[in-house]
Every structure is written in structure tokens, then in C-alpha cells.
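Okay, structure first, notes after.
Note that one protein chain of the assembly has been removed; the remaining protein chains are unaltered in position.
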Amino acid sequence: MSIEISAVTKYFGDFRALDAVDLSIPTGKITALLGPSGGGKTTLLRIIAGLERPDAGRVVIEGTDATGLPVQQRNVGFVFQHYAAFKHLTVAKNVAFGLEIRKRPADEVRRRVDELLELVHLGQFAHRLPSQLSGGQRQRMALARALAIEPTVLLLDEPFGALDAKVRKELRDWLRRLHDEVHVTTVFVTHDQEEALEVADEIVVISEGRVEQVGTPDELYDAPANDFVMSFLGPVTRLGGVLVRPHDVEISLVPVLDGAEGTVARVQRIGFAERVTVLTDDGEDVVVEMTRTSARTLGIGVGQTVWLSAAAGAPSARAGVSA
Amino acid sequence: MGESRRRPFTYVLRCAVVGYLLLLVVWPLVLVVTHAFEGGAGTVLGLFAEPGTLAALRLTALAAVLATAINLVFGVAISLVLVRVQFPGKRILSALVDLPLAVSPVVVGLALMLVYSGRTGWFGPTLESWGLTVIFSTPGIVMATAFVSLPLVVREVVPVLHEIGTEQEQAAASLGASGTQTFWRITLPSIKWAVVYGVVLTLARSLGEFGAVKVVSGNVLGQTRTATLAVEEMYLNFDQQGAYAIAFLLASVSVLAILIVSVLRSRAERTERKATP
Partner (left out) sequence: MSRTTSLTTARETRAPSSARPGSSEDGLSDDGAPRRTAHRAGPRRPVSTLTRTSGLGLGVTMLWFSLLVLVPLAAVVATAAAGGPAEFWRAVTTEQTLHAIRLTVLAATAVTCLNVVAGTAIAWVLVRDSFPGKRALEVVIDVPFALPTIVAGLVLLSLYGSSSPLGLHWANTPWSVYLAFAFVTLPFVVRTVQPVLAELDADVEEAAASLGASRTTTFRRIVLPSIAPAIAAGAALSFARGMGEYGSLVLLSGNLPFTSEVASVRILSSIENDNLAGAAAVATVLLLVSLAVIGVLDVVQRRVARRG
């Protein structure tokens, strides 16, 4: 395991940002720290980097206890949400910074910088200033800069958060492909579940300073550990007191065994899907999603009486921690 | 506010403002220039050749440069401490740094005298025994000048330090840079212009200090008489030509300083606007 985090706790004044977190980050994979804002994921990332000190616990990176090491000595590559570009240095000088600090010979620095700029497709911008680049380009430069020092781990703090949606999607794919080439252990923080599901090999869901679940995207989506994880990773609706996915609810016009009876309150057409809101006799507002075709076949209309049941084998939150 | 419709009030206000500034600043300033050159440019230049005048100018320049150098180093240091470090009493220090702007120069002179006067000061006699004369000597003038211009560098640098934030410094640290390396390679270059503005302003202010210097200098011709003191003395001794000549010189330097800062600032703004996409 690349990074071992044991019992890490962090307070900001009275506020407990992390509560005795235990975590193992696998080597050579992309791990996402996913969770709502203020949940502690950025704090955890910064503790791994050495930009914050934990109040308790240990951080072991590649077998070395890094808990007491200052950030300068941890050999981590850190990418900030707002790029943290060295504004007065050219792109090439930015990327070269870490190597120059390490007093590498000039030609080696030049070679490595060229290599990396090619890797991130910024070769032609080598002599521009960061202010002359777009947001996406600046972030790629920041990545090249972090990779230049051949870090043990690459840490990214909401790397695409400051970019607009289209650029975000492009860079997401690009990060995945970059990792396939470079294979450095990567940890990134995000609050966007789609991003985590798309990019990461493993996802750690963190909320209120605690790890809710660790697993692959499929595991988290199909077998969520509790209501929170289930709600966070995708749309949910409550049927019979249990959370299920709206597209896993079956609507029937005829009574169904163990089904919940209710009235159709609202029908919304959203693109190819149809969203039906049903008010059950138990007082639940259940949202059902189905394709247009299915809806047409069934003939759903407002005011109708219907019966709802969860599809067989539909994933629902395991009993246990409540929301 | 539509550009097309200019209400009469706008014109009234504009005229009132321009008129006020003309009567208060522009016209008097112009008159000083004409007075200075009444005897012709040759007379003015001749006045500057006088040894007494030259000595005064030299002393002023020396004190100003020294005071500016001191305030540059400590100004940047204070700014960094105020913005990047947490410590108890920080708020008080921040407020106190502005104090020299609100204190009367005569009070400044008196304050320094009470501490460093060789006869009656708190530390003065001790310093005297070590051979260091402060009051009635150049060091005193430098200290008084440094006191009054102290906040200028800080007030320029602090907002810039706040604005650029610590991210670049954190990035540098994550790439392996030590504290000193980060300071010289990242922090200092990013506050470069603020420091420049601060230095120009400090220089201008230092060249023009009068009240505080009058108290601490003893006004000994050729030794502790600065250019500003020379203006006062010449005028009171009915050497109006001389007074106006030096006044003109000092005024020119002040206006030059304003122009330099103004030009540099607008140029910096223009490049900023062009660069950001």
C-alpha cells in the first residue's frame, strides 16, 4: 500500500475536521476522496501532503513515516484548485522550478521540461506567462510542474473545480489517460460524484470527518454501505422506508403483492426519460424514472392509482447507519 | 450613468472641483515656479553652486536614501509578519504601524529627543559614551525621517500580499523549496511592484520632512541643515530667491515622484488587462 493513514484526527479550533481516520491508498492507482464540502477530504489530502499537521495519528508514505516531515521533504506532487501558478515565471520556468531547487544540471532540467510539456501538450507555450494561458492550460502546466519532480504520490485538490463544464470533462478524460501512461499513485479530491465514478479506480467517501465507505465505483454504486453513500453517488428515492434508485422502482396499474399503493401526482418529461412522482398511501413521495417508451406502454397519467415495488435485485442501502 | 446625457449638475460639480483645485494647488504652485525663476535661470543654478546649499542637499539626499533603505528592509519584514504569521497582539501592531501617519512631526522630533538626546535622553548618554551621537547629528535626522515615512512601504505591500495569497508559496514548498528559497524566488518577485511604489513614496516623503528634522537636527549650517531647513532659514533671512530656488527643486522632485508612480501603475494595469484572457 502506497499511503497508510492511521487514526488521523484534525481540529480547527473547536471544529473537528477529521475523526480518527484510517485509510490505505493503493499504489499506482487513482483514488478519489469524494464527499460534500466541508467534509474533511481536502484537509486529509493536505495532511498527506504535509501542508497541514494532524493533531493525532500517523501518515506513512511508501513505508516511511512522514508524519513529522515538512512538505518540502515528502516528495509529493501537489496540484491546487486555482493552479497556484508562479505568475512571474514562464511556463517552462514553472515546470522547471522543482528541478532547479534540487540543483539538477541545466541540460537535464531542459530535457525534462521539454518532455513534460510535450506530455501535457503545452510545448508551444513554453515561453508564455501563466496569465496568457486558459484555465485548462494552466492546470495542465501545474500538473507538469508537479510531475517534474518525479513524486512518490500525486495529489490533486479539486483540480477541475475552477474550470467550466466542458473543459472539466475534457481534462477528466485526459487525467485518466495521463495516469495510464505515467502510473504514479494519484489521489484527488472532488465533490462531484460523476467525476469520481468516471476517473477513479477506487473511491473513498468522506463526510463529517469520517470515512463512510471505500470501494470501486461499481461497489459503491451497487452496494452502498449506508443511506448517505447511496444518496451521494446517485439519485435516490424512498420506498417503504428504504432508499432505492428511481429507475429501480416498478410501476404497475394493477395491484402487486407487497406493493405500495399510491396516486400519480406529477409526470415530467426530461429528455428521453420520464419522471413520475407518486404519493403513496403511506405518505411517501416516491420518484420513479422510466424511459419514455415504457411510460407510453403503461399509459401513466396524473391522478391514476398505481402500485409501486422495488425491482428484484435492486441495490438499496444496507441496513445500518442512518442518514 | 448614460454618457450621452450630461446633466447641468455634472458641469457645476466639475467646475467647482476644478476651481477649488486651481485656487488651492495649481495656481500657488505655478507662482512658486515663476518666483523661483524671477532672476533668470542662471541665478537659480548659481544658487545651487553655493557650498552651504550643496551641503544641505547632500545631507537631505543621504538621510532620505538611508531612511528609505531602512524602511525597505523593515517594511517588507513587517508586511510579511503582519500577513503571513499569527501571533497575539497582531491587530495592535497593525494599527500602530499606521501611527506615524497621524502623529505630528514635532511630536516625533520631541519623542526621539527624549530618548536619544546625549544630555537628557533615556538612552542618549549611554550611546554617547559609546561614541554615538544621535540628536543634533546625522543619525538623528535619519531616524526622524525613517519614523515619518515608516508606513509607506507597508501600506503598499500588505494588500498585495493579501491578494496573492499563500498558494504559490505552498506550491513552492511542495516542490521542495525551503523558506528562504520560497521568499527570494516566489514571494519577493510577486510583490515587486508594490515594493517599488513604496520605495518611491518613501523617498519623496523622506526628502521633504521638515518638522521632525527641525527638532532633532539643531540646524547647524553645513552639518545638520537639511534642504527643507535651508528653505525656512533662507526665507527668514530675506534670501527669498534662495528659498524659492530650493523649494522649486524639492517641489519638482515630489511631482516627479508622483508622475513616476502614476505612470508605472497605469502601465502595470494595462499589461494586467491585456494578459488576462
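Think of it as A and B in the order they're written, each chain with its own count starting at 1.
The rule is short, and it goes like this: contacts are C-beta pairs under 8 Å (C-beta built on N, C-alpha and C of every residue); 3 or more make two chains touch, one makes a residue touch a chain.
Here the structure is a predicted model, which means the values were calculated and not measured.
Engineer: Looking at B:Ala61, B:Leu110 or B:Leu188, which makes contact with the chain not pictured?
Structural biologist: In the complete complex, the chain left out is touched by residue B:Leu110.
Engineer: Tell me which of B:Thr10, B:Thr126, B:Asn237 or B:Thr271 is the one touching the absent chain.
Structural biologist: B:Thr10
Engineer: Can you list where chain B touches the absent chain?
Structural biologist: 1, 10, 13-14, 16-18, 20-21, 23-29, 31-32, 35, 74, 77-78, 80-81, 83-87, 91, 93-116, 120, 122, 143, 146-147, 150, 155, 158-159, 162-163, 165-167, 169-170, 172-173, 179-180, 182-183, 201, 204-205, 207-211, 214-215, 228-229, 231-232, 235-236, 243-244, 247, 250-251, 254-255, 257-259, 261-262, 265-266, 269
Heads up, the rule we're going with is that only the chains that are shown with their structure count from here on.
Engineer: With chain centres defined as C-alpha means, what is the inter-centre distance between chain A and chain B in Å?
Structural biologist: 53
Engineer: Which chain A residues qualify as touching chain B in the complex?
Structural biologist: 49-51, 70-73, 75-78, 80, 82, 84-88, 97-98, 101-102, 129, 131-134, 142, 145-146, 149
Engineer: Hey, which residues of chain B end up touching chain A in the complex?
Structural biologist: Residue list for chain B touching chain A: 164, 167-168, 170-178, 181, 185-186, 189-190, 192, 272, 275-277.
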